[in-house]
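One chain of protein is taken out of this complex; the other chains stay put.
Letters A and B name the chains as they come in the text, with residue numbers starting at 1 for each one.
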Amino acid sequence: MEPKTLDQLAQHVGGKVIGDGSITIKSASTLERAGSEDITFLTNRKYTNQLKTTKAGAVVVGSQIESNSALLIADDPYYAFRQIVVLLHGHRQHKKTGISKNAFVADSAEIGKDTDIHNFVTIEENVTIGSGCVLYPGVFIGKDTTIGDGCIIYPNVVVYDKCTIGSRVILQANATIGEDGFGFATHNGCHHKIPHIGSVIIEDDVEIGSNAAIERGTIDDTIIGQGCKIGDQVVIGHGTQLGPHCLLVAQVGIAGSAKLGHHCVAGGQAGIVGHINIGDLVTIAAQGAVINDIPNGSTLMGSPAIDANKAKRAYALIEYLPEMRKSIRKLEKKLAAKEKS
Amino acid sequence: MEPKTLDQLAQHVGGKVIGDGSITIKSASTLERAGSEDITFLTNRKYTNQLKTTKAGAVVVGSQIESNSALLIADDPYYAFRQIVVLLHGHRQHKKTGISKNAFVADSAEIGKDTDIHNFVTIEENVTIGSGCVLYPGVFIGKDTTIGDGCIIYPNVVVYDKCTIGSRVILQANATIGEDGFGFATHNGCHHKIPHIGSVIIEDDVEIGSNAAIERGTIDDTIIGQGCKIGDQVVIGHGTQLGPHCLLVAQVGIAGSAKLGHHCVAGGQAGIVGHINIGDLVTIAAQGAVINDIPNGSTLMGSPAIDANKAKRAYALIEYLPEMRKSIRKLEKKLAAKEKS
Partner (left out) sequence: MEPKTLDQLAQHVGGKVIGDGSITIKSASTLERAGSEDITFLTNRKYTNQLKTTKAGAVVVGSQIESNSALLIADDPYYAFRQIVVLLHGHRQHKKTGISKNAFVADSAEIGKDTDIHNFVTIEENVTIGSGCVLYPGVFIGKDTTIGDGCIIYPNVVVYDKCTIGSRVILQANATIGEDGFGFATHNGCHHKIPHIGSVIIEDDVEIGSNAAIERGTIDDTIIGQGCKIGDQVVIGHGTQLGPHCLLVAQVGIAGSAKLGHHCVAGGQAGIVGHINIGDLVTIAAQGAVINDIPNGSTLMGSPAIDANKAKRAYALIEYLPEMRKSIRKLEKKLAAKEKS
């Protein structure tokens, strides 16, 4: 992409320049590595010290601060920096391959225009794929599945049959969508597989990380709401439904038939049991374990998860348990001695 | 599949109808979504309220209960419902492809009759596959591996060399079987790879979830006992042996050389260290961490895992630690004051 002046960048993001706005900015970088033609950002106070040593041409910040670099002040500095990265570097470009002769595309499949289907892709019967999609090598799309426009499906992703995927969905490599859930009826000591007649619905603008697994519903559908972003190696159980714009960081696991509202956030390795209702705007810390219904706006931490403020104080005291126990014993002895005397 | 009357379904599962047994049932559904030609079930008391509002034609239950829908009473209602889902909907059908010309099948491989091998599958030297199997696109079977009859191997599953897989085994997409375990001998600060001369043996009727990873043994074999069901993204360490009919929910991790008896259950994200013996019928709650030998029939919870009943009471008290500590300090002060006076 083309270099810009700092002024041009400020205009692009609706920000304000402190310093020389005429300098040329060619790329985005980190505080540590940036040079005079790079722009970087500061949103995490941890890195404030690096403002003194950075050689960056400019730094995107939220408010004025002392620095040798020029500043680009923006209301939402991380979003402004993101806009600049898109402007200077763009998103990943995908080569135009058309529909490869080395892919298998069923006669009954409908493929939209400008959709690229790479080698070794399999598109089964009655699949519908919109326009402007990219299906990288090794992708498998099961029969009767529908995919919208502008989707990017990275190598070796597997989408089972009868799934519905919206537009502008991104599936990172080796993700699995629509596999049978963990559903067995145990009878006389044997676990009998329940056919999974539900499906997976992935709404628009969702991104799903590498090696993630989204189970199809047993009899209900699994739903990933619009704009949800799901990290690597997340598992979503059968019939679980996420409201729009949830963020699930890597290795989160949600059991089946749970319902989450909109804008929920779960930190890495958090777990949520099945058959519970989690409200809107609920945040769960990393490794947290949610086992009950949760009202809107809660912030939770711990295993089992409790209110995060409580949890911060409480879990920090685990290390004092030996001391506490000793104190209790001492008190008991003293009191016993007192009672004797 | 064909619709049935409720009486026919009751007969099929050995149950009893309360209400009009002549109604037609076409499909299985949830309490929430079912209509007059659907059957649903109630096994989780959480949903009892929905019996009042459901529009289901019939509900499978364990005992009589007030409802506007007809009831099908069965001794094991979830299993009965499962039998009905199989009857009404059947398991996933697989198209007959024969052995694709776009698959690679080594000359020395033996493939049983009615086994379908899709495009882009690789079957290495000396592999034996039984009859009636399906190998979906992108599957890799390493040399000298043996697979029984009626197995379903979903897209992009990788089975390494010299593994033994029984009959009616289901491997969900992107699972890995028989990769080298995490075995290194550290010497002078470098970690030296140990050749993994052990293998993986998967017995009959096992199902393994998407993106799961079953390591081959270092010198012993990893064994997944008959009828075990293993969820998505489970890792089984090298040389670990599961007895028959275990259930491991998603994201469970078991380190190497552990031994589990029959009918063990591990909840999501539970962990088990290596080189321990876990008896029969042991249940481990989600996120539990088992670090010692465990006798038959135990139910465990917590990290580190302890008896579940104890754990329920104990872990629930973590949030009272600040209060407890304050109480102890208060007591100490009071007693000190008393002693002074």
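Worth pointing out:
Simple rule for what comes next: contacts are C-beta pairs under 8 Å (C-beta built on N, C-alpha and C of every residue); 3 or more make two chains touch, one makes a residue touch a chain.
Everything quoted here is computed from the prediction, not taken from an experiment.
The chain not shown here is touched by just one of A:T5, A:T48, A:N102 or A:T186, and that residue is A:N102.
Listed residues B:I99, B:L281 or B:L331: the one in touch with the omitted chain is B:L331.
Only one of the listed residues, A:N211, A:T240 or A:S257, touches the absent chain: A:N211. The omitted chain makes contact with chain B at the following residues, 104, 120, 122, 124-125, 138, 140, 143, 156, 158, 160-161, 174-176, 179-180, 182, 184-187, 189-195, 197, 211-213, 215, 219-220, 233, 235, 237, 251, 253, 255, 269, 271, 273, 275, 287, 289, 302-304, 306-307, 310-311, 313-315, 317-318, 320-321, 324, 327-328, 331, 334-335, 338.
Interface with the hidden chain, as seen from chain A, comprises residues 27-30, 32-33, 40, 44, 46, 76, 78-79, 81-82, 85-86, 89-92, 95, 102, 118-120, 136-138, 154-156, 170, 172-174, 205, 207, 209-211, 227, 229, 231-233, 245, 247, 249-251, 263, 268-269, 286-287, 303, 315-316, 318-322, 324-325, 328, 331-332, 335, 338-339.
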